[in-house]
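Heads up, the thing below is written out as structure tokens.
In this view, the complex is presented without one of its protein chains, the others remaining in place.
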Amino acid sequence: MTANEIYEKIKTKFEDAIIEFKPDAVVEPYLEVKPDKIKEICEFLRDEPDLGFDYLMCLSGVDYANGTLGVVYHLYSMKHGHRFVLKVKVPIENPVVQSVESVWKSANWHEREAYDMFGIIFEGHPDLRRILMPYDWPEGSYPLRKDFQVPEFYNGMKVPY
Amino acid sequence: MATFEITTRSIKGDLKTDTMILNMGPQHPSTHGVLRLELVVDGEIIVDVIPHLGYLHRCFEKHAEQMTNYQQVIPYVDRMDYVAAMGNELAYVLAVEKLMGIEVPERVQYIRVIMAELQRIASHLLAIGTYGLDLGAFTPFLWCFREREKILDMFEITCGARLLYNYIWIGGLSHDLPSDFGKKLKDFLKTFPKALKEINDLLTYNKIFIDRTANIGVLPADVAINYGCSGPMLRGSGVKFDLRKNEPYLVYDRFEFDIPVGEGKMGTVGDCWDRYYVRVREMEESLKIIEQAWEQLPAGDVHAAIPKKARPPQGEVYFRTENPRGELGFYIISDGHSSSPFRVKARAPSFVNLSVLPEISKGYMIADLVAILGSVDIVLGEVDR
Partner (left out) sequence: MTELLNMLIASVIPLLFILVYAIVILWTEIKVASHVQDRLGYMYTGGFHGWAQPIADLLKLLSKEHITPANSDKILFILAPVIVFAASYAAYAALPFTSTFIAANLNVGVFYIIAITSFVVIGILMAGWSSNNKYSLLGAMRSVAQIVSYEIPTALSILTVVIVAGTLNLQEVCEAQKGGLFNWNIFKYPPFMFIAFLIYFVASLAEVNRTPFDIPEAESELVAGYHTEYTGMKFAMFYLAEYANMFLVSGIAAILFFGGWNSPFGEFMSGPAWGVFWFVSKGLLFVFLQIMLRWTLPRLRVDQLMYVSWKVLTPISFANIMIVGLWAILK
């Protein structure tokens, strides 16, 4: 199935959750949806027999440098062999997205990494804590954000850079 | 009378047993790197495994954003999976080329295939050798490394480095193949099947090894797909999925090779032995690919015709290739007006494969955990980036 057909199928059910569909994006088309409906859409994508997106290839956090954070989902169907891209954008003051951990278990660690690096809060995640940074890294300091400042002192030691 | 009562009470009474927390700490001979596993054990049986990562986190993704052009990210990409560096470079460079819309000459593609397949053999040799070492077989480790030395020699005469190459560049390669590469390659192709047979005789069909790995750490196919496993972990569970056949990149569609899949020959489908055996068979298949690629190798120039500070158009790409450990994917966003990447996300196969470890090791013994961890085949550089 092509991206357009997949988009049509989603549109029939979740008309109000769609923000934008870009079929001519470089390199592949993507669909932007509302952050509080992402879990239902993902469940639909996984359970619908024609779509059958049972494999989450990648879940990335992005900082768009204009006051919004985003999460990008790359989905793949093992059964049918087609791909799809979903996007979600949230404001940086209140970055809350629904968690898709219950849909694909691989999202568990990916979402923890997105939280660790960007500070995106995933609602419904069973165990949202830092995964790559040490556990005593200061709260509110998210390394991959564009406005990240290296802390001057860490555990009493002066950071040389 | 009183003592009799006390005795019966302590025999019949509630013996409180508790689970013990054991730390398989960051420094350990069998964890393949700095990985901390917190085990909750009940006697010898594992109740839960909690992995703690981040000991090797080097902020690769932040560094990539600071580079002045896409080419400078390639040495960083090398150092993610330092055991199979050619595969990393290949995935990144192919992603960038797809974003920029570049078509590379045929000779470059064939050489990239040869390098990637040689790297696959070298990486699997290391995986098999260290797996035997974890289980107490000291000798196959050195025999595997003897073969790996030959491959690293070939890499060294081509690009000067044995482990971290910086060889595959955007639009081409850094050096062409030297004149004695062909001879070394032919010698290797002749001697490797014999060496592989020796290693097989010693380890693969050894009764003790089979006892230690069959029916251990069984990963069902649907759990593997849900957890996003890829590579030999997925194929060991019986799923016939290989990116070189399902989503062919470079010139892989011109070669004839087979995809080995775990069939539960010595135990259940998806146990440690199956994953190990998939790796052994993959080495044989890679040998076939290299032979065919070497025969079909065309002449030409390998150096790139694009400027160093290339500016790709605004857009994003997610490209994935079949690394020895699984599916390595790069998600690159370019903002169109700067020559450095806006966001580079590396989807490392070991990171995702490791997340299934708590699921498949519940109910086994501590000694089995080492066998399971060895069969997942992680490299901490990838897991932590």
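Each chain carries a letter (A and B) given by its place in the written order, and its residues are counted from 1.
In this text, a contact is a pair of C-beta atoms (placed from the backbone, for glycine too) under 8 Å apart; a residue touches a chain by one contact, two chains touch by 3 or more.
The structure displayed is predicted, hence computed values, not measured ones.
Q: Among the chains present in the display, which ones are touched by the chain that isn't there?
A: Over the full assembly, the chain not pictured touches B.
Q: May I ask which residue of B:F60, B:W143 or B:Y227 touches the chain that does not appear here?
A: B:W143
Q: Taking the entire complex into account, which one of B:E156, B:D187, B:D211 or B:E263 touches the absent chain?
A: Of these options, the touching residue for the absent chain is B:D211.
Q: Please identify which residue in B:G132, B:G172, B:G270 or B:G381 touches the non-displayed chain.
A: Considering all chains, including the one not shown, the answer is B:G132.
Q: In the full complex, which bits of chain B touch the chain not displayed? Write them out.
A: Missing-chain contacts on chain B: residues 22, 24, 29-30, 44, 132, 134-139, 141-143, 146, 202-203, 206, 208-209, 211-212, 365-370.
By our rule, only the chains that are shown with their structure count from here on.
Q: Could you tell me the distance, in whole angstrom, between the mean C-alpha positions of chain A and chain B?
A: 25
Q: In the complex formed with chain B, which residues of chain A make contact?
A: Chain A residues touching chain B: 25-28, 54-58, 60, 62-63, 72, 74, 78, 81, 85, 104-106, 108-110, 117, 130-134, 143-144, 148.
Q: Quick one: which bits of chain B touch chain A in the complex? Just the residue numbers, please.
A: By the definition above, chain B touches chain A via 53-54, 57, 59, 61-62, 98-99, 223, 225-228, 239, 241, 246, 313-318, 320, 327, 329, 331, 333, 343, 345, 347, 351-352, 354-356, 359, 384-385.
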